[in-house]
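These notes are about the structure you will find just below.
Only one protein chain is missing; all other protein chains are in place.
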Amino acid sequence: MNQRDARRLSLILLFMPFALWIVLLILLPHIGMGVLSLREKIAPRQYEFGFDNYIEFFTEPIYWHIMARTAVMSLIVTALALVIGFPVSYYIAKIAGPRTRGAMFMFCLIPLWVSDLIRAFGWILLLRETGVISGVLQWTGLISEPIELLYNDAAVIVGLVYTVMLFMIVPLTSTMDGMDDSMIEAGYNLGGNGLTVLRRIIIPYAMPGIISGSIIVFMLTAGSYLTPVLLGGKYSSWFTQTIYDQFITRYNWESGAAFGFLLLIFTSLVVWIGLKLSGQSLSSTVARS
Amino acid sequence: MARTGGNKAFAVGYRLYMAAFFIFLVAPLIAAGIFAFNDSVFPSLPWKGFTLDWFFGTSEPKLGMFHDRRLLQGLYNSFIIAVSVALLSVFVGTCNAFLFVRSSLPAKNFFYIIMVLPLVIPGVILGISILVLASTVANTLDDSYGIDLGFLRPGIVLVVLGQFSFIATITSLVITARLRKFDATMEEAAYNLGASRVRVLWSITLPFLRPAMIAAGIVAFLVSFENFNTTLFLVGSESPLTITMFDRMAKGGSTPVLNAVSFFLMLGSGLLAIISILVQRDKTAR
Partner (left out) sequence: MRGRPPTCQHNAIQAGRHVTDSAVSDLECSNVCKNFGSVQAVKDVSFEIPSGSFFSILGPSGCGKTTLMRMIAGFEEPDSGDISIKGRSVLNVPPNRRNVKMVFQHLALFPMMNVFENIAYGLRCIGADRDEIKRKVQDVLNRVALPDVGGREIHQLSGGQKQRIAIARCMVLDPDVLLLDEPLGALDLKLREAMKIELKLLQHQFDTTFVYITHDQSEALVMSDRVAVMNNGRFEQIGSPQDLYHHPKTAFVAGFVGDSNRWTGRVSAVQGEEVMVETDGGMNARCRPGEGASVAAGDTVTLFVRPEFVHLTQGREALGENSLQGRVDNLLFNGANSRALVRMGSGELVEVDVTLTGGADDVKPTDDVALSWSAENAICFPSGEGR
């Protein structure tokens, strides 16, 4: 049938760009990286297959220390983003009037439109020894000497929380926006106090938003490079930095690829566990943000 | 509005918290922008008076961004890259929208998840994996057949491909969402009124998608312009602006010309953001 042929043809034509994109830019590169990570250099231009690159990671404490450090810091950032962002989202979704609500939400989105680099640059200008905060503190007389607030873990955490805040607030706000006010009122009406209402009604209701926000924030944090490097300095020991070192500085692509794979497995694992625990699907989680 | 049932002090405290949060949100942006106008060779306090030299200054030490050849070159490269990425991802995003909303693709849900996947892969990994594959292919071709494919070496083409690999997901999601809202009887109506298939697509369906396509294009442009993680590994000699700026920042001690660039970029993003909002809020939204 002519019409059926036309349908099939258009299906194939539509499928082509998708297939090319996924196969050439996602699938093959990752296979290539996997193959490379299994290759060991035994002599110049002499290679052998094996798990040495991975074994190196586990036997060399410095590498998995950095990985663990990245993971812990990412968890801290995620928790902070949640704790700071939750009241803000609640305010926007439930307390602010309809007009301020839109304005506040737009306001929260502003950093999205500004590059990571500029945001980090802003924090550098605020936090460094000759920076604004140090200057203001001296001017008020709280300190007598300029202080360096940059190049420490706190600076990295502040910068990262700032960078990912938006990805926490958007899903939280949109979830809580869907909550009927009468649910909260019913909670009070039935004798609950502020804390029980929060714990028994609001938080359970916002759970899907909390989960998707946390997953995305964790993923972005663990995979970030720019903020830790700029705010933490060259020795901020972020795992992506190690990958960069292997690739660009040491030109050791094999172990760089292995580390990349480990990072990928690690973040995928966290995402997967998060999705399993919350019973959500990947597409709904990502589409929310 | 839900009453929190708390007392007045709580309400005031809550407002203060919100105010503090918004200060936290804008403080670094203001810091990045404002020093562009400080008449000092360091982007820091004290304030030494207003100047536009960091935009238009013609000579060292106050070389303005519009006369700094490296920055302008970076801006130009970024622009070329962002436009290519935007066009490519809007095209693929539109195809994907039709693929996932309209076609009878088998295992659609599975492919949909595959489509979303690039967004959850860390940008650094996308960068290195594409670098690895491109270099392997280029080396193999070079060694075995003596063919040197320059575009597979780090450079603008690889940067475009690397950014496209995850930005296409964003545009696909945006355009797919819009196409799902499309009332397919509109196409039947046009067909019924005598239009050919091509004409229906051209005069009914694509105009309906246009706002989403423009908005997706703007988002793609901005994300590409600002991208760093993926770009870092694929960049060749022609660095885009973010890389040029990063190099200067990491070295430290740069003049406020970087603030001028930041201000300029924030202004540009703001304008594009407003355009994309205006485009999306069109009459067909009813």
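Structure notes:
We call the chains A and B, going by the order they appear; numbering starts again at 1 in every chain.
As a convention for this text, a contact is a pair of C-beta atoms (placed from the backbone, for glycine too) under 8 Å apart; a residue touches a chain by one contact, two chains touch by 3 or more.
Just so you know, these numbers come straight off a predicted model, no measurement behind them.
Among the displayed chains, contact with the absent chain in the complete complex occurs for B. The chain not shown here is touched by just one of B:Met18, B:Val83, B:Ile114 or B:Ala195, and that residue is B:Ala195. Residue B:Phe208 is the one among B:Phe21, B:Phe100 or B:Phe208 that touches the chain missing from this view. If you put the missing chain back, the residues of chain B touching it would be 183, 185-186, 188-196, 199, 203-204, 207-208, 283-284, 286.
Rule of thumb we're sticking to: only the chains that are shown with their structure count from here on.
Work out the mean CA point of chain A and of chain B, and you get 17 Å between them. Per the touch definition, chain A reaches chain B in the complex via residues 7, 10-11, 14-18, 21-22, 25-26, 28-30, 32-33, 36, 84, 87-88, 91, 94-97, 104, 107-108, 110-111, 113-126, 128, 130-132, 135-136, 162, 165, 181, 184-185, 188, 193-194, 197, 219, 222-226, 229-230, 240, 243-244, 247-248, 253, 256-257, 260, 263-264, 267-268, 271, 281-283, 286-287.
Residues of chain B that touch chain A in their complex: 1-6, 14, 17-18, 21-22, 24-32, 35, 42-46, 91-92, 95-96, 98-99, 103-105, 111-126, 128-133, 136, 161-162, 164-165, 168, 173, 177, 222, 225-226, 228-229, 232-233, 242, 245-246, 249-250, 258-259, 262, 265-266, 269-270, 272-273.
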